[in-house]
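Removed: one protein chain of the complex. Kept in place: all other protein chains.
Chain naming follows the written order as A and B, and within any one chain the residues start at number 1.
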Amino acid sequence: MTLVDTTGSTTGTVRGTRLSRRFLQHRLAVASAGIIVVLALLSLAAPAVEWLLGTSAATTNLFDRTAAPSWQHPLGTDEIGRDLLLRLLYGGRVSLAAGLVAAIASAVIGTFIGLLAGFYGGRLDALLMRFTDGVIALPLLPLLIVLAAIDLNKLGLPPSIAQSENVSLYRIILIIALVGWTTVARLVRVEALSMRSREFVLAAVAQGSGSARIMWVHILPNIVSPIIVATTLSIGNIVLFESVLSFLGLGIQPPLPSWGNMLTNAQEVIWSSPQLAIWPGLMIFITVIAFNFLGDGLQDAMDPRAID
Amino acid sequence: MRMRLSSAAFAALLAVLLTGPTAHAAELKDELVIGISQFPGNFNPNIDSMLAKSYILAMARRPFTVYDKDWRLICMLCTELPDLERGTARIEPTAEGKKGIALTYTIRPDAVWGDGTPITTDDVLFTWQAGREPTTGISNLELYDRITSIDQHDDKTFTMHVNKFTCDYAGINDFEVLPAHVDRANFAEPAEYKNRSAYETDTTNPGLWFGPYRVTQVVFGSHVVLEPNPTWWGKKPQFKRVVVKAIENTAALTANLLSGDIDYIAGELGLLLDQALAFEKRHGDKFDFSYKSGLIYEHIDLNLDNPILADRRVRRALVHAIDRGAISQQLFEGHQPVAHGQTNPLDRVYFKDTPSYAFDPARAAQLLDEAGWDTLKDGIRYNDRGEPLQLELMTTAGNKTRELVQQVLQADWRKVGVDVRIRNEPARVYFGQTLRERKFRAMGMYAWISSPENIPRTTLHSTMIPTADNGWSGQNFPAFRNDELDTVLDDMETECDASKNQALWNRMQEIYATELPVLPLYFRANPYILPKWLKGVEPTGHQYPTALWIEDWHTVN
Partner (left out) sequence: MLRFVSGRLIESLIVLLALSFIIYWLMGLMPGDPIDIMIASDPNLTAADAQRLKALYGLDQPIFERYLNWIGSALEGNFGYSRLHTRPVMEVVGARLPNTVLLLGLSLVLALAIAVPVGIYAALKPYSQLDYIINLTCFAGISVPPFWLALLLIILFAVTLGWLPAGGMGHVVAGSSGAFGARLEHLILPTATLTLLTVGGFTRFMRASMLQTLRQDFIRTARAKGVSLSRMVAAHALRNALLPLVTVVALSFGAMFSGALITETMFSWLGMGKMIYDSILGNDYNLALVGLMFATGLTLLGNFLADVAYVWLDPRITFVSLEQRR
């Protein structure tokens, strides 16, 4: 249930051609990238599929419940007669968006904190790293339960956000970003520390460049690869994590579909309609495994010496 | 390629897994293992009223009075119900000069605790004393507070003086007698009683129990073992051991049933109806299924302070627009009948000419037009001021049945141009705050459970509207105010003449259905999944569990 745990470390720039060659050698990773692209495109194309099928994901039909696959409903229908394929596609939108946004948000926070700590060092570094250690020591899941239950209104969010149907999605993204940044922060700090004593950075300092500029222009581009790897791996983990939160009743809330809540709901009708559980379960499984392979491949390609 | 292969294999594996369980013969019919979905937090019958606890205690204790399977009030621990005509009930003025009543009960002469000590009026007095002590943490203080004094006539007969007269005076269903000889010492410090009571510290003490069974083993959080109580005065129960196992995850609960780890899933506290129906489709031949619809009234409270809902035409349109019949027939296979009001048709006091609202989208549209919501843009209705007809529908998050029904309703309403937004909250927030402090903006879906002939005073009387001033007490969450109904509700409690009382019931149901402060949905059914060899379990349809008649449960081949 950890979000992600990579100990990749890398130095120097990597040339694009070498990178892509290495990556392409990693057949599983290439296949995974393909799968992810297809899944993402399909999810994005959900409205088009709706148009093709002539129905919408929200259309219920109590007289056509848990129907078998047909031309009208390629994967059949769910417990209240909604098209399963469309629900899966819209669920994919939500699950993938949650994974992507939360992973990027944690990467941004992590990079920021890691850069500050690594570049400035000293007291600030000690303080930030102690804070990071503290967050890591938090028992994650129980904490998430608390965070998922607190009242957003009490935190002063405007009602338009706190009471929208998408609020559970925002909440999950926020929660994951708040606790998921530690891995990236540690990675970035180590890199930034070593970068700081490199000649080209010292040269930039000598020329009187500002700290922010040095971090942005000289350090960040050189540490981008471990960040990408860690983020890729964490997308898959977040998709998985969302399903766990759904199982605990703290995930994405209906009517918004997500693979996690579709799977969780389906376990109640597992005896009569196992297909309702098979499809979202499969989607989660494929997505998570694909992101893992992709991350693995990227890591190999970007830094063959790193522990993968 | 590899990926596809593995996914296909995964699906195939799952298909194999689901093909069919091996049947488990029930060799040991001396033992009955019951699965429920919750473990009680405590065992003292008086501290709070948790369903899991009442279910287990029903096997090991009995209330003074209770509603039976035919919804008639009967004596369990007493010899006969007090009665005005027989003189065992007597109207008397209270100290404040109001109309009170004195009720005389006699404890069954053969009633003894499991350790052989007779159950006496001493126990009754102790119970009352503990019950009305504010620091004990007993939640139902009101019952004990209503009793102003108790006269002990002898070991078995006592008279209690109650400070309020109501027609249903004879029932003291929640008066849970406590063993003075065991627990009086633990009551020395009332504030500590809830933790020190022998029910918590010495749960297997025979002196605490007097039912057909007594508790012999408790593994907290997991299961409770009950064995026959040798001092039980009634019919001898058949099973040598009853194990009540708590399994919270309902998928795991059904798996346990299929694997033979439990024999029976209790209807009171087991599966949701649609889960049970799905389960029956697959394994219907291996078990007996019993669906008893009862006094669980699923409905949607309308916040009448919402300007849109303040208009009665809109409220009626909302009911006309939803196909409750289809929900009942298709989702619940007819086991959960459509409700047209809050009184169950099985209840003696039901008014059969209650107005009802058929599924009629055209009528709904017409009503909405009349109410001024006559401009249609992108399928949503707007009024003259350009405001959209948008309503928020809330319910408990994680209750799958409700979430499904909610989405069906949302789609139905959408068809007549009502834009319904779903926003659900965890039960603790929803019940604990949103409903109670009337913070739901438009509609709130949930259920009431009641006993037969229960006067809906707390949910409909205008003095029962929760406000900050009254500390948010009362259950009139829609904030329904109707002077005539207030009078009817007041009179219902004290007008004991059968036909006059029925007339009041009729009027109450009429007003409810005409004014529609609440959208009635359906009466819920509890699904009982029984092994083929278990007979005699008769669902009650009200809040009192089947386990109160566990001595009638028996096996057949």
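Please note the rule applied: a contact is a pair of C-beta atoms (placed from the backbone, for glycine too) under 8 Å apart; a residue touches a chain by one contact, two chains touch by 3 or more.
Small disclaimer: the values here were computed from a predicted structure and weren't measured.
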{"item": "Of B:Asp261, B:Asp288, B:Glu493 or B:Glu510, the residue in touch with the unshown chain", "value": "B:Asp261"}
{"item": "Residue among A:Ile172, A:Ala185 or A:Ile289 touching the omitted chain", "value": "A:Ile289"}
{"item": "Contact with the hidden chain (one of B:His161, B:Arg214 or B:Lys245)", "value": "B:Lys245"}
{"item": "Residue among A:Pro47, A:Pro69 or A:Gly134 touching the omitted chain", "value": "A:Gly134"}
{"item": "Absent-chain interface as seen on chain B, which is shown", "value": "2, 6, 13-14, 17-22, 24, 33, 41-42, 44, 47-49, 134-135, 137, 139-143, 191, 194-195, 200, 217, 219-223, 225, 243, 245-249, 251-252, 255-256, 258-261, 426-436, 458-459, 464, 470-475"}
{"item": "Sites on chain A contacted by the missing partner chain, in the whole complex", "value": "1-2, 5, 7, 28, 129, 133-134, 136-143, 145-147, 149-151, 154-155, 236, 240, 243-244, 247-248, 260, 263-264, 267, 270, 277, 281, 284-285, 288-289, 292-293, 305, 307-308"}
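Methods note: only the chains that are shown with their structure count from here on.
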{"item": "Chain B partner contacts - residues on chain A that touch it in the complex", "value": "28, 31-32, 35, 58-60, 62-63, 65, 79-80, 149, 151, 163-165, 167, 249, 253-255, 265, 267-274, 277-278, 281-282, 285-286, 289-290"}
{"item": "Chain A-touching residues of chain B, taken from the complex the two chains share", "value": "1-3, 7, 10-11, 14-15, 18, 250-251, 254, 272, 274-275, 277-279, 281-283, 323, 326-327, 329-331, 392, 397-398, 400, 403-404, 406-408, 410-412, 414, 421-424, 426, 428-429"}
